[in-house]
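Got a structure here, written out as structure tokens. Questions coming.
Every protein chain of the complex appears in place save one, which is left out.
Read from first to last, the chains carry the letters A, B and C; within each, the first residue is number 1.
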Amino acid sequence: MDFGFCLSPSSHVKMDTVDLTTFNRLKETNPDINTCIACGSCTATCTAGNFTEMSFRRILLMLQRGKEDEAKKMIQRCMLCGKCTLVCPRGINIRKILLDITR
Amino acid sequence: MIIEGKQKIWADYQKDIPDDHYFYVRSCIRQAFWPGSEVTFLDITRNKLGKDFYENPYHTTCGGIAYHSDTIPQETAMTIIARQFALMKESGYENYVCSCITSFGCYTETLETWHEYPELEAKIRQYLWDSCKKEFAKPKYLAHASDLIYKFRFEIAKQMKFPLVNVKTGKPLKVVEHIGCHYSKMFPSKGFGGAEYPHVLVGMIEAWGGEVVDYPERRQCCGFGFRQYFVQANRGYSESNTHKKFESMEPYEPDLIITNCPGCPYFLDRWQYVIAEQTGKTYGKNGYGIPALTYEEVAGLVMGYDPWDLGLQMHQVAIEPLLEKMGIPYDPKKKYQGLNGKDLGQPMCPSCIKSV
Amino acid sequence: MKENILIIGGGAAGMEAATQLQKMGLTPIIVEKSEALGGHIAQWDRLFPAFHPAKDVVDQMLEQVKGVKTYLNTEVADIQRDNDGFHAILSNNEKIDAKAVVLATGFDVFKAERKQEYGYGIYNNVMTSVELEKFFRTGKDARINNPKKIGFVHCVGARDVKVCNTYCSKVCCTTALKQACEIKEVFPDAEVYTFYMDLRMFGPGYEDLYLKTQKDFDVKCVRGRVCEVSEDMDGRLVIKAEDTLFGKPLKMTLDVLVLMCSMEKNKSIDAIQQKLGVANNSDGFMQIKNMYLGMNDTAQDGVFVAGACTAPKSLPDTIGEARSVATQVFNYINR
Partner (left out) sequence: MLPFVLGMAFVLTYCVVGLLRVIAQLPKDDRKQFWRSLVTPKTAWANIRDLFGDCLFHVKIWKRNPVLGYMHSAIAFGWFMIIVIGHIMLFTLKPLQNVEVQGFEGMFTNFYYPIFYKFFATETPVFAFLMDFFLLMIISGILIAVVKKIYSKIVGVKRVTKFGLADNMIRFALWTIFPLRLLAEKTNIMGFWWAYSIDLCIFMCMLPFTRYMHIPTEALFILLRHAGLNAREPRKGYALAQIYSCPSCGLCIDACPMSVNDKNSGNTSAYFMKKLRNADDAEAKRIAETCLMCGKCVMVCPVSIESCDIKFSQRAAVPYNINSDHSYLDVISTETQRSGEILSNNNKVLYFAGCMTQLTPKIMRSMKQIMESAGENYDFMDKDGGICCGRPMLLSGKTAEAQAMIAKNTELIKKSGAKKLVLSCPICYKVFKDEYHLEGIEIQHHTQYIDELIKKGKLKVNKGEVNYVYHDPCELGRAFGVYDEPREVIENVGNLKKAKSEKELSICCGGSLGSFNLTQQERDEITENSVNDLMFNNPEQIVTACPLCLKTFVRKSPVAVKDIAEVVVENI
């Protein structure tokens, strides 16, 4: 029966069931992935971010919150220019991680 | 769960209200949704317990629905409320009890606002005089009708015929309690038991032999939300709230939901039908739903009122399995007969959830 | 002539102030309401940021304070002031005359049950940071049963108008990370989450601790305050918080939830404080004369303050204040 409305999906991130395979795989080869302090420098300097929503900080979070597809969609914008890596105050090898996500 | 922790909080959140002489005001929508409830309340308090509950035919809506839908300004809502209080005073009462949780929230909010902003109170006093020529008054005590049933729960238990016990197994029924958001979430001190672990319905369940189910989404709103159910396109949000609650309570296999708000039992009841139609899922056993009753209906049931006199046929979710568990006799033929014996007509049979 | 200095409180501040005053040739007298010196720090297992055993520090302080006259299980029942100085009557009816009073009454731990939504005292597996510290010391706590997921909530009873505490309790952030590392040491396979609003790593080595927490201990820091806790059928805790960096609400099931309780002023001293004429700030802590140069002075000459009775403080802060209060008292006596 069509009621003219339907159940809306929950906006909650259900941490108990989030699939962390990709994030854990990345963590093995890039242990520095854990050390992000969410300062947003990477996003602020991002060449692609000048024109799009591209944000490495968010990509990391997306992977930890089960939004791998969104993360990969965001990476499509990346030009791999490496500015993010240069500005990261925690010295995270961001360019490498971005590249590893695509594999 | 450490029950002593809860008991400590319950002891901290007890409010002082008298047990007699109340000016009773009705709810706008409950009379339509659950026509038996308010009648039962008055019958129990007046006739079974011998209390003085006065009802003035000139009382109106509290304005809450319009207020929460942003269609009238706060001053208007407050003036309506001031008129209600004036009626109470005129009728010679100083204790005010309302049947509706939204109203209870509005009254509490209004009284607290007047307390904090006396200039606003003065303004409303003027508005009331200008519009109705009535004398401004404030109740000495404000209560919600469920507060009184809570207060009388042991007296009701004394007259109890059918406790909240499964007659076949002898085990207490598992009861989910659902508190209307505006009961104590805004002003925790105004509700029995506070905001996080309200005792008002828990007390009734325990007094009448049931077992309380505390499940993870207990605090979650039923989804009534004025803005949500008024607009058809938004009703999905409303339904989703209810859905979330049922998903959370399902593993506990509750026999019954008891509520103290006009909207909650309505949505907890009707959305079960909608969810069943949309997803094919029912939350009771054998294709039935979980009955969501008002506290007056439950009080009436345990005291031995006829289920159909209580208006239980107004529930979408079939009540019969519960009646059978509690061992309450009922006449299936009378389910859809009016008080005058005339056939009320039967609702269309839903495709998923069992209605009989 | 040796002058008596009454020190109320035998915690870190009281002990250190007494040690220094004694070295200066004055006669400090400590009145401690509990059965032992040491205060809160004696209940602690290890100290941030370097996981130094608290016992080491306490033992050293106890050693130094050995010669100081100390009353245990004693409170100041009454105190009067005249031109000769202060005249205190203790709860054991002894009388003490002193030239100056040092209030080193410290703090109380916020009562976690006041944040009802966290269900402390209601849900089996909600505990406080103090209780976790006890677990580290004793290895025993019925709530900790090989947990797989552990959560820490920061700012419990701090930065929260709902409990009337608007201040930051200063040490809880660092303590939370320290404890997160420690619980990972005990249960290396457990997932540990901390729910913070800001991570205030204000001291030397604290930021390194943060990095260590992330890198070596794989502790997951989530920015967002836990707002609701409930229990599921298995007695595990279902928590709700918003990941404010991600902009979405989170829901997860935990085995243990640790509440990082804030410091509140020790209210048991209120009556004496009133008699001495020392007022409180809006945040409930004792009022000092001046935040910069008068942090040990009160509105009353001869009444001095040190340590966490004036604001939440770390141990090094407290020791520093205790040493500076000694100088202030010395100067006051020799004025």
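Simple rule for what comes next: a contact is a pair of C-beta atoms (placed from the backbone, for glycine too) under 8 Å apart; a residue touches a chain by one contact, two chains touch by 3 or more.
Treat the numbers as computed from the prediction; the structure is a model and nothing was measured.
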item	value
Chains still shown that are in contact with the chain withheld from the display	A
Selected from A:Val13, A:Leu61 or A:Ile75 as touching the chain missing from the view	A:Ile75
Missing-chain contacts mapped onto chain A	32, 45, 47-48, 50-52, 72, 75-83, 86-87, 91, 93, 95-96, 99, 101-103
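One rule holds in what follows: only the chains that are shown with their structure count from here on.
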item	value
Interchain centroid distance [CA atoms averaged], chain A/chain B, Å	46
Between chain A and chain C, centroid-to-centroid distance (C-alpha), Å	39
Footprint of chain A on chain C - complex, ascending	210-211, 214-215, 218, 220, 223, 240, 243, 245-246, 248-253
Interface residues, chain B side, partner chain C - complex	1-2, 4-6, 8-9, 194-197, 214-219, 251-252
Contact footprint of chain B on chain C as seen in their complex	113, 116-117, 119-124, 228, 230-233, 235, 238
